[in-house]
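All protein chains but one are shown in place.
Labels A, B and C are assigned to the chains in the order they are written; within every chain, residues are numbered from 1.
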């Protein structure tokens, strides 16, 4: 299982701040694989994770990750827009 | 007459913070002329205004001035070391 | 290096933050400080700041550690506020203490530049009519961070 967190406008559009995803038994998915899977969950997901939905950053276990980074069971995966703090 | 002010180590060595100088009737002296005149006033002046006495800056009427700047009656002439504020 | 990193809703006092540095010792010759405030652009009423608890603190700690090494800091304090902040309110404080002024001021700029692009905070603008809008990241912030000539404190 992977815990997925959403921040800022991603959370607003998806209507949730976190959810749990069960990983497939075979192989180690990449962040991109997981995004592809999420996109099939409905219009809001399609909008958020489609190209043109806005630039998205992700982190695995609170470290920035790339689209092809592997995701393992027990990981905390977060999706969010580019940061605007400071 | 010219009012001369001394600051920092110049004042310490000369034992005074200000003095009044009567200008010659003929011509307009430069700062250098006035320094040459002061140097003849004794050992302390010789030491302060001689080459090797340390770098000296001057101001006329509270504006930085050069050695060849003219000095007029009524001017306030100040001698001091390079600044070390801040 | 004395490090103090806080993410909080409350405001802060600069005098109180300076007083905390008393224990650093007598080698501090210069303190650089930056404070960011909510600017009243285009009729804005407030900013609402959100963050990623845990990751925020660890990213800021990494930026501060890099600044400490690079600029020889004696102390560094970063306070970032979250929640609803009305126009005029302080958002962020970066304070860097060093032996000399150049290091203190450069480190301050380094920390705020990286914090803008690497620390997971997001701002939402609130207008008097109740409308809201997430602030888009600015390319100039990426450029400001990039000029320090690294891929970022996240790479270390």
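One rule holds for everything that comes next: a contact is a pair of C-beta atoms (placed from the backbone, for glycine too) under 8 Å apart; a residue touches a chain by one contact, two chains touch by 3 or more.
Keep in mind that what you see is a predicted model, and the values were worked out from it rather than measured.
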Partners of the unshown chain among those that are drawn: B, C
Residues in chain B touching the chain absent from view: 5, 7-9, 12, 55, 59, 62-64, 78, 80-86
Residue ranges of chain C at the interface with the undisplayed chain: 13-15, 18, 22, 25-37, 39-40, 87-88, 99, 101-102, 104-105, 108-109, 112, 144
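Basically, only the chains that are shown with their structure count from here on.
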Chain pair with the greatest number of C-beta contact pairs: A-C
Chain centre separation (chain A, chain B; CA means) in Å: 74
Averaged-CA centre spacing for the pair chain C and chain B, given as whole angstrom: 49
Where chain A and chain C are represented by their mean Cα positions, the distance between them in whole Å: 27
